[in-house]
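Shown next, in structure tokens, is the structure this report addresses.
The other protein chains are all here in position, but one chain of the complex has been omitted.
All chains are identified by letter, namely A and B, in their written order; residue positions are counted from 1 within each chain.
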């Protein structure tokens, strides 16, 4: 049923997504509205700015409809789970849906919190364009389904972060082997990955390709940062620098897809 | 009606404001109470500490009166617009007013959110000492008035950030041409500018001069950081280092006022 992706073409296609993002940066940078946790907000905003997108971050129920409906993509990260935020998520997802904008769900740590898992399950019924999460979080939702089967059943893409990332759509799947071990020693790296998937969805309608592109961009930037790091502090600085300088040709060359 | 400022004197006067701030740093650093958005809090606190001021950041309605009334200046940034924060702003502005403390309004992204614009308009009637904002935000409030006319009508100063900054008081105006393009690729840079204006207002009663000083300090620090940057991550680090080391004589020499 599943067509094996043309891997030689895939890295180039991911690079084309980055090229499209960059082409818009100086004129109309795609805006990603981020409902994200307070630990991750600053780093996520800087990751988006570094790659050439524009972040907005309000979570106020009174105004989030205006922001989410006019954004080019929406990120819903459950890492802070206060009551105002839950209300804001509801409005934002409705607003993005009405405006037919892509949105990414990042169900942070649902494996530790039953109320958060319940919210993630409910949000899943509202058709996120992509889910970015780790294996522990996926297990809570998956009921032993494979990523590909789960993606097919929910008309979404599963972007599963790990030592090797897996990006599974309903009909195709890829493994991404870039990245650096130190990415696990800097907070909000997964949240940043989700934001980059959202940024790519803003310029690429194919939800699977956009997810491959988003995770590849971060993985390759991490690899480049890993060539100069002296520890997790300087690594976090270097990955922002790498995101800023990353050229599509270098992404195509370095992306380890299989 | 408007006296052209003595530009040769102006850069030196801005440097004197920085010298006054520095003189107090080791003994009684001016405290700036910041009601600011959660994306900007950490960077804003570090900018204030780097330049030699003291930040405080609570937004709790239960205690903000104590903090704002005893601070040397108050910053009200609308970048996060939750309900508790709106209540806190009301108390803090009243408390600063009663204690005759200067306060700065930064109406972040009011061009994207009608409820936020409505709050900004209401706060304008409460006489902020200075408004720091960008052109899109100013247009929402200005009703086609020029910055100088608007400043005169509201007894305030308009500190307008852009490629060239404009600082317009009721009777005088200056352009500031320092800064670096990468300042637009690091989040919370505008918020930091507003915090620096507040820090300068804590040591300089002339609200126009304090605003010129605040924006010049950041612009020159950005220029210095731009001499060593490798990307937006290292630029954000370098601007904190530059703020810490910036000497009044160097500010006077580098400030491009006209």
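The rule we apply is simple: contacts are C-beta pairs under 8 Å (C-beta built on N, C-alpha and C of every residue); 3 or more make two chains touch, one makes a residue touch a chain.
Just so it is clear, the structure is predicted and the values come from calculations on it, not from any experiment.
Colleague: Which candidate, B:12, B:42 or B:175, sits in contact with the chain we can't see?
Modeller: B:42
Colleague: Out of A:34, A:159, A:237 or A:251, point to the residue that touches the absent chain in the complete complex.
Modeller: Result: among the candidates, A:237 touches the missing chain.
Colleague: Can you work out which residue in B:50, B:92, B:182 or B:257 touches the chain that's missing from view?
Modeller: Reading the full complex, the residue touching the unseen chain is B:50.
Colleague: Which residue from B:12, B:60, B:145 or B:175 sits in contact with the chain not drawn here?
Modeller: Checking the options B:12, B:60, B:145 or B:175, the one contacting the hidden chain is B:60.
Colleague: I need the residue numbers on subunit B that touch the omitted chain, in ascending order.
Modeller: 38, 41-42, 45-46, 49-50, 55-60, 62-63, 66-67, 70, 84, 236-245
Colleague: Need a quick check: the contact residues on subunit A for the chain that isn't drawn.
Modeller: 37-40, 42-43, 79-83, 109, 112-116, 184-188, 230-234, 236-237
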